[in-house]
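Take a look at the structure set out below.
With one protein chain removed, the remaining protein chains of the complex are shown where they sit.
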Amino acid sequence: MKALWGEMNGRGRVVLAVAVLLLLLAPTVATRYLVSVLTLIFYFVYVGQAWNLMMGYAGQLSLGHALYVGVGGYVSAALWVHFGIGPWLGVFPAVLLAASFGAAIGWLGFRFGIEGVYFALLTIAFAEFTRIGFDHIDVVGGAGGLFIPYEEARLGEWWNLRGGQLFFYYLAFGLAAIAVLVTALLARSRLGYQWRAVREDEAAARALGIDAFRAKMKAILISSAMTAVGGVFYAFYYNSLFPAQMFEMSRSIELILGPIVGGLGTVFGPVIGAFLLTPLGEILIGVTEALGINAPGAKAVFFGLTLMVIIYLVPTGVWPWLSKTLGLTGRRS
Amino acid sequence: MASNTGFRPSRRDLLGAAAAVSATALIGAPAIVRAEAKTLKIAKLLPRSGLFAAAGQSCHRGAVVTPKVLADYGYAVELMHIDFESNVDVARTQTERAIAEGAQCVTGAFESGATLAIAQVCEQRQIPFVIDIGSAPQLTEQGYKYLVRNFQTNPMLVENGLRQIKDLMAATKVSFESAVYVHANDTFGTLSRKAMDELFPKAGMPFPLKDSIAYDPKAQDLAVEVTKIRAIDPDLVMVTSRSSDAIKLVRDMVRQRFEPKAIVSPGSPGLYDEEFYQALGPLADFHLYNLPWANPKSEMTQALAAAFKQAHPKNRFEVDCFNAGFTFEGILIAADAFKRAGTADGPTLMEAVKATNIERHVMTGGPIRFDEKGQNNDITSAVVQSRHRTPTVVLPADVAVMVPVLPMPAWQGRS
Partner (left out) sequence: MLAIYLNVVVQGVLTGLLYGLMALGLSAIFGVVRVVNFAHGEFAVVAMYAAFVLFRVYGIDPMWAMLPIAVAFFVIGYALQHTVIDAFVGRPDHEQFILLVGLAIVITNGLLLVFGPDAQPANLPYAFDSVMVGPLIIDEVRVYAAVAALAVCAALFAFFRFTRTGTAIRACADNLVGAAVVGLNVRRLYALTFGLGLACVGAAGALMITIADAVPSLGPAYTLLAFTIVIVGGLGSMTGALVGGLLIGVSEALAGFLVAPSMKSMFSFALLIAVLVLRPQGLLGKKPA
């Protein structure tokens, strides 16, 4: 908490506290529609934050994070469907496997000095390779998909992630909150400073005695493990998994839009990004409908244009600009 | 991080846009008073953009003409057309939005993942969900109570498809020596393959299945796949494809001068879409697909066809009738249940949906009825053959309008 508090000044803290309170109370007044949108936002905050740790802080561009979502989701769902092992236990092997994927990619990438776009392509290659692999793994249904039964009788079993809309709302909220806290903590930790040093100038960081390889490995391990937990949530929220739906490159891209638009390497960037982009999609549906131009594809055209405009106007993200404009961080002038 | 300067805020635009979204969808306005309306409000969810856009738009063409046709039969429905962009997240939030804006029943959704996302919302809201197209056998096995399906599962499609290959052989006195099965390695294709692996040995087919070949649905061409088939040289090629792959498959067969006696789809779309006819011209003819089809002899089908022609002069009902027909029937089921129940109250309406027994409808098969899991087991398939670039029912005899032609004429010299 302290780390989080330290991110902001007095005014920022008030805004944050009010926002958290509002979100906690939201389901009492909001419709189920709004709750479902917020749940989705929290999910994107969570996975966006996991990605932000690796890219925003340690400077390693991954365009294959859907890999960890998919592995996490598939492992926990398969254990539940085939062996009745609940996700409260299944999340451990899920995280373990995803983190080993992360370790393998990280080791190959960092050991062999693959950087920037090259590293990004390495992550894409792994994600796509795995997607096609999963298309052929019969135990999890291949491309045919893996289905988790709905089972009304189990709906109260929260430890097995069986519950109604409110349950998933607060679960997603909790995940997002934890991710923000973890980021705030790590950002102020020794590791966080090492990451930033490596991000800014790896050679200089080495000269200072920082083990860049270790720091980067820690980043990808933490990031992939966190993302896998998001995958477990996703699997049990939707109750069905398809390799295309879990691993596709478009999913990896979707997941990183929020943090970049919101502001990389900041604690609240991914939060703002998710709160901007997910509602933007929903709003555009409503707007195009109201204007009578809701031909299929029109909404996405506007969405793409908005992305371009935002990144053109605020290349470093909305949060740094917003917090400065509203005076939420730094010293009040 | 570089500091950013010279930035002009654009929040005004965003706020203006936000206001355009209906407020009742966001904040729990006083529970909408549901007077016993005479019209049923149905949310029709389809993937009209994204990966499944072609199919989604084809279904949509059927959906837009449905209320008018149903009105002539004494049913009153109002449709909310929703595009879920081939995206599960959107499917889920948009279902919530539709229900928040007053939808009393949901139909859709073509794609399995989205279908299950919608099913969950409907289950929690106690709103009936009629699956009009969706073949994964698991959909009705997950324990959802507010869900019925008026569509064949992959095993049903394949079982009927294989049986009708035998019917074809009997009707035309043409026999096959050996077969190869080719399928797209997507959800539909993989589920069909599973059914094929299981059902072919039991079906007692008079020819062996030499090989089953899965191809990448994203492949740019199917040249290698065709080379592989050609090396086996079967006289029957069975395919489960999507339409753009079917084009590539036939095109590469022609280029590689491979001519089987027949190309038959045991229950999949692909060989009859407008783009297939456009791309292949005369080469698109004589392919066969064993599918549930709009019964050309049903009076309701003719009414739907007439309305379709009027609304979509550029599209042909014969080509869209599989998608349009099932879309129509999904809405019909909801409307019929509403008429019998006399209320749109979820649980009562669902009771009525489960008790459906519709004699007069569009697609081939017996009356529309659902078993205890919500599956309609009485949909039958027809054998349809492309003739003069028009899907034409050729078997069974009671619904056929032409006789099947087999073996298909050589690629060369077609016009």
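We just call them A and B in the order they show up, numbering each chain from 1.
We adopt the following convention: a contact is a pair of C-beta atoms (placed from the backbone, for glycine too) under 8 Å apart; a residue touches a chain by one contact, two chains touch by 3 or more.
Keep in mind the model is a prediction, meaning the values are calculated, not measured.
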Contact list for the unshown chain, restricted to visible chains: A, B
Option touching the unshown chain, where A:V71, A:V91 or A:I124 are the choices: A:I124
Residue of B:L79, B:V174, B:A219 or B:V405 in touch with the missing chain, whole complex considered: B:A219
Which of B:S175, B:Q278, B:Q310 or B:N377 contacts the chain that the document leaves out: B:Q278
Positions on chain A contacted by the hidden chain, ascending: 55, 61, 63, 108, 112-114, 116-118, 120-122, 124-126, 128-129, 132-133, 135-136, 249-250, 253, 256-257, 260-261, 264, 295-298, 300-301, 303-308, 310-312, 315
Positions on chain B contacted by the hidden chain, ascending: 49-51, 53-54, 56-57, 185, 213-216, 218-225, 227-228, 231, 243-244, 247-248, 251, 254-257, 273-275, 278-279, 281, 283, 411
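By our rule, only the chains that are shown with their structure count from here on.
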Whole-Å separation of chain centres (CA-atom averages), chain A against chain B: 34
Of chain A, residues touching chain B in the complex: 29-37, 40, 132, 135-136, 141-145, 147-152, 164-165, 238-240, 242, 244-245, 265, 279-287, 290-291, 294, 296-297, 299-300, 309, 313-316, 320-321, 325
Contact footprint of chain A on chain B as seen in their complex: 1-2, 4, 7-10, 14, 17-18, 20-22, 24-29, 48-49, 53, 56-57, 83, 85, 88-90, 92-94, 96-97, 99-100, 112-113, 116-117, 119-121, 123-125, 136, 138, 141-145, 185-187, 189-191, 194, 216
